[in-house]
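Our next item is subunit A:
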Amino acid sequence: QEIRFMCYSDGNECEAAGEIIERFEAENDGVSVVIDKVPYKAILENLPVQLAAGTGPDMAKVTDLGGLSKYYLDLAPHVDRAYWEESFGPILDWYRKGPDDDGIYGLHSQLTITGPFINRTLFDQAEVEVPGPDATWDDWAEATRKVAEATETPFAMAIDRSGHRIAGPAISYGAKLFGEDGTPTLVDEGFTTFAQKFVDWNKDGTMAPDVWGAAGGTTYQDAAQEFINGELVFYYSGSWNVQRMDSSIGDAFDWEVVGSPCGPAACTGMPGGAGIVGFEQTQHPEIVAKLIDFLAEKENYADLTAKSLNIPAHAAVAAEGVTYEGASEQAAAALNAFAAQVPTVSPIAFAYQGYKNNRAMFNISLARVSQAIVGELTVEEAMARAKDDLAQALAESGE
Partner candidate 1 sequence: MANVTAFLTRTRGRGRLHWTDWASYAYLALGVFLMFGPVIWLVVSSFKTQAELDRFPPRFLPYAPETVQLDGHAEPLPLFRVTDGPLAGETVAQVRRIGLTSQVVRPEAPGEVVKINRADRVPVERVKPALENYRTLFERFDFMRYFWNSTFITLTATAITLLVNSMAAFALAKYEFRGRGAVVALVIGVLMVPQSVVLVPLFMVTREFGMLDSPWGVIIPGAATPTGVFLLRQYMLTIPDEILDAARMDKASEWKIFWRIVLPLSAPAIAVLAILSIMWRWNDFLWPLIALSRSENYTLQLALNSFQGEMRTEWSSLLAMTVLTLLPVALVFAFLQKYIATGIASTGGK
Partner candidate 2 sequence: MTTAGEQTPHISRRTARLELRNVTKSFGKAEVIRGVDLTVEQGEFCVFVGPSGCGKSTLLRMISGLENVTAGEIRIGGDVVNDVPAAERGLAMVFQSYALYPHMSVRQNLSFGLENLRTPRGQIAETVEEVAAMLQIDMLLDRRPKDLSGGQRQRVAIGRAVVREPRIFLFDEPLSNLDAELRVEMRGEISRLHARLGNTMVYVTHDQVEAMTMADRIVVLRDGQVEQVGAPLELYNSPANLFVAGFIGSPRMNFLTGRVEAGRLRLDNGQMVDVPHGKFSLEDGAAVTLGVRPNHLIPVAETVSGLHATVRGIEQLGGDSYVHAVTAAGEAVSLHRPGQTDLTVGAEVYLEPDPDQLHLFDTATGRALRADPARDSSAEKS
């Protein structure tokens, strides 16, 4: 039997998974798994269409975990529920259709967490104390501005241009995102507060204006390049960038990962990542389930995370710690620093990540906050528009 696995990668994930899958093929005669390595765009834009049309692959690595939930193959009948619950716990919710669903749908192969990178060398040169773990966003803004001034660095801070990235800080400032009954609200006082602050920082130059200001729509834009070139003191991004920092910065300067800054409500980042799921349309549900289960086995999972330099979502693997292959000390330290933040993630962030229409909310917040930053709309207008947009999106998706 032939299994089609549609995979994208930010680094070498597909190759890493491929090695493990070869072992699976060796163990299971007659099964051949073909990995169709695709651009991420295909996963984001085409896979949903293919699934809707019934022409999708057997399994895939996806990021819109909740959005595609209606197509997932329930692995529960084929796997050891206890093992899965124990290993992945709440993350399994991210794949579920709703609160009442207790199916097991996907293997979270790539857990990510957002958080800041800082240019330690610049702090040292400016002789400014690195703020502690309880420091607020304001403290960080203050400190990094000082560093930037002292070292004539162009930018103090930057946050990736992404709705997902600002969710953590917003939650820290008290954004609830969902109402009491679980319906999404997105805009509330906390969210507005952070949005206002963020817009101000962009205007006064604390935040590198190029990141949010020079792009539009729902484009993703990172600031890794500025950070790598030592032009940025504080860079709020996520764990997936560790590898790149490691290889591109080299020994140009020292960099570190620190905990997410705090707001009045929390000190949280956003979890995220990608997972491997099977689809209901498959002709070979048992094999797909078996394969995913195989990948979820502890040593295989550990292998996968170690090779692809990811944070483990598997409880036991995380507990044991991962020895990353081929990573420098600095990188390994950074990854572990990220891993250490997983427990501090706010439940709202967790729920947000698991909500099936979260992409719509990310995009809406992204587009509207951007407009406020470039001055097309005031912050209030932007927030009002964001509310409208959300209403339209929800109406369309049948809620």
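On how the list was made: all candidates are chains of the complex that A comes from, given by their letters.
Quick note on the criterion: a residue touches a chain if its C-beta (ideal position, glycine included) is under 8 Å from a C-beta of that chain, and two chains touch if they have at least 3 such contacts; residues count from 1.
Here the structure is a predicted model, which means the values were calculated and not measured.
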Pick the candidate touching subunit A in this complex: 1 or 2? 1
Seen from subunit A, its contact residues with candidate 1 in the complex are 4, 6, 8-11, 34-46, 49-50, 53, 55-57, 63, 121, 124-125, 220, 222, 224-226, 228-229, 231, 238, 240-241, 244, 247-248, 250-251, 254, 274
